[in-house]
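Quick one: structure below, then a few questions.
Missing here: one protein chain of the complex. Every other protein chain is in place.
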């Protein structure tokens, strides 16, 4: 296999963005650690917590890079929370931008695909996702974007067993308990 | 003589064991000799017929095998005879058997031994024998090598060559184990310098071992056995080195991951034997191959093995007597490898920098000289890099690498208290860059880690330097503490913790004052979110920092003073505090901090906790009692039950560590306060109680605020040793009083529970038989069915009863069962049936009151005993009790019981439980459903086939009901939705694909809805579940 970037720059992954606060949001009171065993379910109210940038980022940050399996897309700064944006007119339309580590990265299609699949599986159906490479970050930017957003091509790709296997491997690291 | 002849004839005909035994018997008895046997065999031994000859020899061999050694005379004759029989293809096998028994005879002479070997070499055609026969040959040689080594040595080359051609091409694992053992002896003991190549061929041809033991292997030989035996050959002689290394290299580059790991492990044992010369010659080649495994690792395991082998290689090269010389010039591998890595480290931010550092860190633990050399190279390089203005943006990764090196140097086995720390020469520069690194957000984390490494390195930093470190860390506090990300705070704390372990002074003199002064004296108002977050952060620092005795003492003094100041501000009255809640919240978090710190110390069994019975508790009592007394009803923060609860926690924690007589004193004053209205007795502190004030919390007319203080009273009672007698005339009466109070007088749940805890605890430690019988006889519980009473009261009765039952059950008291039975009798009550049912579980549920630390009397396995009795009854009831209402009550009991006992108690009954649990999931009570799902989760074990079979049986109904319970439309409880999804997530690992694949599409479609749940926590589980179902395939 051709190596596109043998020695990419590594970035320190941040802790999960929604670290357990020692305080309930908007509360005067500190949680009584052992006030009740069901601590983790304290909030039984069903007030809506909307899906936001960070939550979507949580979904994709730990996908592994196809070329450097030991590293996550976040570590290689391929994805980041600010690169996830909501359409102001239609809040259910999301654009996820990613940044290949090198402009000639032949893995970019695959990375985009893995992001798409992860989101297809993990976001409510009402969301319509566009996946794009960061403008100017890839030599064949247009072709890449076009391909990643052609639902027919994506569907066909997902019926290719060989490709699907690698995909599952890269997704297998994607977990929310990072 | 004739008798022998007869025996021989019959045997030749029958081949039965008896004749052999009889013959042996005769010989042992002295009535015959082996020679007679030979004579008797005469005709057969010389017979024309092959089979007869074979039988003849076989008979003799069998006799010899069974013969006591002392009866075997004329060794040599027999040996020669058997050797002779080796020439005859028909008698080879029995002859081998014979020899096998002869060679172990003590009387065997060296010449005989040599003859046997020669005969074997000359006549035995291994190819012609089956493995079990070849095994005999190996055993013969093995015995001879063991017993007559010197004799065989004299044979010289003849023996070696003979053996080599004999052992060549052996395939059977059992034979190989012997062959390897023999080969090892040859390699070590015999003069084999001219035959290395041959021996190499008959050993290395088996490397790597790919043998997979057959399922029905009678000898149970494992791959590991063979690997081990073979390795002991491969590392038997340095002479193998030149031949072996190329082979290893080939396996390393070409082999599968398994082969690679095998090769690496083998290299680890071989290299030291092959010696530094061989290692030197092949250093480059080896390093280049190992490098691949480290820089483009196939998998983490192989990577770390490759690192280790690298260490071994370096040790082999430089470990020699010359290598020991500290300051010798390092040439060759270590130098080159170091330079390789340093080249890569020019770009510390790149991914390759990590493995490069790993290599350097590995070097640090090889030999003193290399370790020194490596640090000489790496540390200055990194420091230079850090200080290079063009590299500013790479400071964070640079420090990461530096920190790794520091830790490696610290952990290096070469680092003992005798030798000065390897890092000593660079101490100042390193300390310098690290403290600079502290000041930058991006690099501070790595800097802290590095400093922690230095602080924890013995004899590295002087006291004043520790002070310097602490000082610089304190600088971080002068910034807004809330700015730090969680991991930075953690790093700061663990660093300070490391320091305070060595020199608490620095922390207590500089850090703590800083933190304490940053705590406001007046609670920030409701709106001041950030202020609040700030003091929360500060407090969380303090509670984790002040565990060490001196620091803790400081914490107690400062915080309790602060507490008094906040709760009873001098000169202010309630009117001045329009919104008291933020004040209460602030006070609460301070108490919380104290409680958590104490809890931590108790957990660590710190000996200084008991003294706070006098130093802390009286202040707390003082504060709360004072507030309760002066408030005459209106709100004073210290009267807030939330604060009282935390103080109660502290009381229990501290008092439980005190010795019995100390507790006795304390409890005396406590009772004086609560029963005799002398609050001063337990208090101490600057709040003076008003003269006219009456403190009598147990009085029926007491104010709620006073009644709330029962929490503190109970908190003390539950912590007592069982020897401690209560300072009352009659404990039974006291318990009764408390019981009445808890049912009839208590104003709220808190008071109610507190008093029940006290009752339960006292009952458990100091069983009051009279009290018990009275309760049972009068069936006190029956009043729970009294419809005349208010429902809440009736519920309290049940709860109180449950706590009493618990107290007895835990210590397996004989009356416990009767208490339980009373509860079961209530199941059918339409109002409180379910409460009684739930109580069954509470009886054995874990709680914070009846614990070992609280000196409760707890019998081993009491919960199992309980469920062994109750579970069958309850299952029976749930299945076939009369009306459905009763059945459901039993179902409730089942779910609550099963939730509170270890799964071992019911696992064996899963098959009968499963249908009931499924019914439980339809009961209109999310608490119950939660219990059921928790249980199902607890028994969901992908590895245990048995349980999964039961799951498979009910798979589709489980899927259906779980889907129902995870939809927000149908299930309001967040908790139930979450665990229902968790169960759906594990299902695929429990059930074979063919069972559930028809549901897959539907489940995925349904789970898609849960992805849109209003709660984030639910969506999180939904994602996991859906992912697993996507992966689920045949």
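Note that the chains are named A and B in the order they appear, and that numbering of residues resets to 1 at the start of each chain.
The criterion applied here is as follows: a contact is a pair of C-beta atoms (placed from the backbone, for glycine too) under 8 Å apart; a residue touches a chain by one contact, two chains touch by 3 or more.
Convention: contacts and distances are computed from a predicted model.
Note on the omitted subunit: UniProt lists it as "Probable cytosolic iron-sulfur protein assembly protein 1", one of the names in "Probable cytosolic iron-sulfur protein assembly protein 1", "Response regulatory domain-containing protein", "MADS-box domain-containing protein" or "Methyltransf_11 domain-containing protein".
Note that the undisplayed chain, when the full complex is considered, contacts A, B. When you scan A:92, A:141 or A:168 for touch with the missing chain, the hit is A:92. For chain B, the residues in touch with the chain missing from this view are 1001.
Chain A meets the missing chain through residues 92, 124-126, 128, 146, 150-153, 155-156, 159.
Following the convention adopted for this analysis, only the chains that are shown with their structure count from here on.
Averaged C-alpha coordinates give centres for chain A and chain B that are 32 Å from one another.
Residues 297, 300, 347, 349-354, 396-397, 400, 445, 485-487, 526, 529, 532-533, 536, 540, 581-582, 585, 588-589, 592, 596, 642, 645-646, 649, 848, 968, 972-975, 978, 1008-1009, 1011-1012, 1014-1017, 1019-1020, 1023-1024, 1026-1027, 1030-1031 of chain B are the ones that touch chain A when the two sit in their complex. Chain contact summary for the complex, chain A toward chain B: residues 6-10, 12, 14-15, 18-19, 22-23, 26, 28-30, 32-35, 38, 40-41, 43-44, 46-49, 51, 55, 59, 68, 70-71, 121-126, 168, 171-172, 174-176.
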